[in-house]
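Apart from one protein chain that is not included, each protein chain of the complex appears where it belongs.
A, B and C are the chain letters, set down in written order, and residue numbers restart from 1 in every chain.
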Amino acid sequence: MDTDTVLREKLAASTRILAMQGLIGVFGHVSAYDPGSKRVFLSPGMGADRSTTKPDDIFVLEPSGKILKAGEGEVPIEWPIHTTLHAARSNALAVAHLHSPYATLFSIVDRPFRPVTLQGALFAEGIPLYREANLVKTPEQGRQLAEAIGNQRAVLMRGHGAVVAGLDLEEVLFCALVLEDDACKTAQAAALGNVGTISLEECRAFDAETGLQRRSHRVWKYLAGLEARWDRQMSSGKIPLFP
Amino acid sequence: MDTDTVLREKLAASTRILAMQGLIGVFGHVSAYDPGSKRVFLSPGMGADRSTTKPDDIFVLEPSGKILKAGEGEVPIEWPIHTTLHAARSNALAVAHLHSPYATLFSIVDRPFRPVTLQGALFAEGIPLYREANLVKTPEQGRQLAEAIGNQRAVLMRGHGAVVAGLDLEEVLFCALVLEDDACKTAQAAALGNVGTISLEECRAFDAETGLQRRSHRVWKYLAGLEARWDRQMSSGKIPLFP
Amino acid sequence: MDTDTVLREKLAASTRILAMQGLIGVFGHVSAYDPGSKRVFLSPGMGADRSTTKPDDIFVLEPSGKILKAGEGEVPIEWPIHTTLHAARSNALAVAHLHSPYATLFSIVDRPFRPVTLQGALFAEGIPLYREANLVKTPEQGRQLAEAIGNQRAVLMRGHGAVVAGLDLEEVLFCALVLEDDACKTAQAAALGNVGTISLEECRAFDAETGLQRRSHRVWKYLAGLEARWDRQMSSGKIPLFP
Partner (left out) sequence: MDTDTVLREKLAASTRILAMQGLIGVFGHVSAYDPGSKRVFLSPGMGADRSTTKPDDIFVLEPSGKILKAGEGEVPIEWPIHTTLHAARSNALAVAHLHSPYATLFSIVDRPFRPVTLQGALFAEGIPLYREANLVKTPEQGRQLAEAIGNQRAVLMRGHGAVVAGLDLEEVLFCALVLEDDACKTAQAAALGNVGTISLEECRAFDAETGLQRRSHRVWKYLAGLEARWDRQMSSGKIPLFP
């Protein structure tokens, strides 16, 4: 298959899986970049039913934001999140903008996110916060967001949500699920006492990077299998990542 | 379609969507006002199955509460909530009385509701509290409630629930969902540390009003699509608004 | 229909509805007393599938515990809860022993249950605690439990669950749902600040007793309607009472 077909199919699947997992709904979108053709592939914006997204629903944009091919409904109003990050980092070939329920709590509360599980070691250095109380609707705002994320895997957006970037859509899906899981565990553990974290040294020793590609592709395949038989009822497909 | 048909269809859809979202159950009701004919259209009272409400199930009342046309089962015992608010405010053409699980927490606890997300900017000035520990069963109680809400979008009712008012049913649905989402996030974040809020200045700068009609109508259409294929199992359709 | 048929049908329905609502599972049972024949009708014990209980599955006991007619599987090992309460109080014609997830928290924590909603006024004087760390397997233990509950609607059992008693199965169902809802709201609100309660005076003024029969029978009919189309998947039928 050509790149265009592959990226459309994977973006559609990624959107449906995130919908099944409760990480994407009326809002939220995912993109992938093709460095060869310098095109950005982007899932539909507000109002499209994410649980039934098809390859034909995907938008294709120039890095400037110019729409080369329209998809389903409207392009996400926050498209500059995607174009700017794809342009700013060669290791951000896939980008998800999500409003993950538990991760978003860390964009609200005065407590920095820290990994609390071994898988969370992917976020060994924590997750920076984009403090502006607005949507990212212009390339200039996109550049501020790119500055905030730096070379990290993710950035939190105050009172809003998160952006996760990675080498491919499998990695972004896996990292988004790990982030949500660690955020959920921290919120639930906080009432019990002091929450222990996995230290930077322990994170490095655990080396979550090695084998990440294999692990994330395996998890993708697992979730794609569940998604294929999902009955499209919004609360019936959700499953915590671990387990 | 004539106003009567339109309002009945929208009220039925609104009731079913709120049931799908877990914001309405054995209790709770929604109304719309037709200023032309001075009639109040009101969804059924306690006992009617809200997940299958049809246009024919809607009651039609005079502002005095006199029933012009009976609907399914019994009229809500708290009908004065609706007649009084429709009469008191020209911008309260749609009114929902809900017992939203998380929003209701703020009617119990000694902590005022404050917006914690950008969408929450709709409630920039907070939400007043109706302190009386009773149901609103008389026009006089309705007037006290109208006084409590003033010109705000919503009012909390102590140990009971909330009322949300707006220009149309789409706006009321959207605002009720945003209120529940912000309340839920605050409750879940509270164990983590100090919960940051979106300040009044930031709320104004974000300007949640502009585009509210477009946004709320889009969300309505999205949820109506999910509702159309909902299997009517009470926990299977629920989805957080963001995502 | 004769009393036998009526009580069997209602007990089976009551068991299925409680299963749908997540208040009864591998454990938990419900009973009704026929003062005319002095017989206790009791739903099956551990291991029976509560989501499909049929009238024929119901046990019939003498107040002494002697089984007059066997039902499905085994009689609940804690049958003395039912026989003793039916004998001790003429207003305990229906009794449920549940392990309701949120209500049970108040049997664990050093904080007495207090009503936080208007409907919670049914428990105006709080709920006593049976402190013994054991199952109620003998008539003597049953009498201690009866002493603990006194003339209240419910008693909590330490590290274990609750018993709810009432005039009929509709009342017991409604009270069990209100208890769970108030317990849930208190647990969720506790992180937010000081939890306000409905005072004894306010509870009396609200007068939850008046109309309780009408209200509880209406709620029963509502839930029986949902149960009739429940797909028997254990998490798909649950709905908070308010909404």
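We take it that contacts are C-beta pairs under 8 Å (C-beta built on N, C-alpha and C of every residue); 3 or more make two chains touch, one makes a residue touch a chain.
No experiment lies behind these values; they were computed from the predicted model shown.
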Of the residues A:6, A:129, A:195 or A:212, which one touches the chain left out of the display?
A:195
Absent-chain contact - pick from C:68, C:205 or C:234
C:234
Taking the full complex into account, find the residue in C:134, C:151 or C:194 that is in contact with the omitted chain.
C:134
Residue ranges of subunit C at the interface with the undisplayed chain:
18-19, 22-28, 46-51, 98-102, 104-106, 108-111, 133-135, 158-161, 186-187, 190-191, 231-236
Name, in rising order, the residues on subunit A that touch the hidden chain in the full complex.
115-118, 120, 184-186, 188-189, 191-196, 198, 202, 205-206, 215, 218-219, 221-223, 225-226, 229-231, 233, 235-243
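To be clear about the criterion, only the chains that are shown with their structure count from here on.
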Same vs different contact residues, subunit A with subunit B, by half of numbers used:
different
From the Cα centroids, identify the chain that ends up most central relative to all protein Cα atoms.
B
I'd like to verify one number: the distance from the centre of subunit A to the centre of subunit C, where each centre is the average of its C-alpha atoms, in whole angstrom.
45
Subunit B residues touching 2+ other chains are 186, 191, 231, 233, 235-236
